[in-house]
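A protein chain is absent from this complex, but the other protein chains hold their places.
Up next, subunit A:
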Amino acid sequence: MSTLAHTVTINIPFPDTRLATIAQQVLSVDKELKAAECQKEMNVEGTSLVVTIRGVSVRVVRTAVSSFLDFAGLVVNTMEAFGEDEPR
């Protein structure tokens, strides 16, 4: 654990807690492929999704952040396209 020296924290704001929680649930399913080299932690704080990515090197963290943002972007776009249709 102590070797995961490099850390990035991302704060993604959502309109409400429900959507932030959905994003957390959707994005938590896929585990990092090399758990020993990189770890990802997600928490909902208020209406934001707070993501902490830790890795053994800057390179590993950069790759993980880039990949995470691609997927998070898709979640946000999907919510924008379909979230308003029919409130549950």
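Rule of thumb we're sticking to: a residue touches a chain if its C-beta (ideal position, glycine included) is under 8 Å from a C-beta of that chain, and two chains touch if they have at least 3 such contacts; residues count from 1.
Quick note on the criterion: contacts and distances are computed from a predicted model.
Q: Leaving aside the chains on screen, match the unshown one to its UniProt name from "Putative histone RNA hairpin-binding protein-like isoform 2", "Carbonic anhydrase", "N(6)-L-threonylcarbamoyladenine synthase" or "MIF4G domain containing".
A: Listed in its UniProt record, the absent chain's protein name reads "N(6)-L-threonylcarbamoyladenine synthase".
Q: With respect to the chain omitted from the figure, which of A:I22, A:M42 or A:V60 is a touching residue?
A: Here the residue in touch with the unshown chain is A:I22.
Q: Residues of subunit A in contact with the chain that isn't shown?
A: Answer for subunit A: residues 22-23, 25-31, 70-71, 73-75, 77-79, 81-83, 85-86, 88 touch the chain left out.
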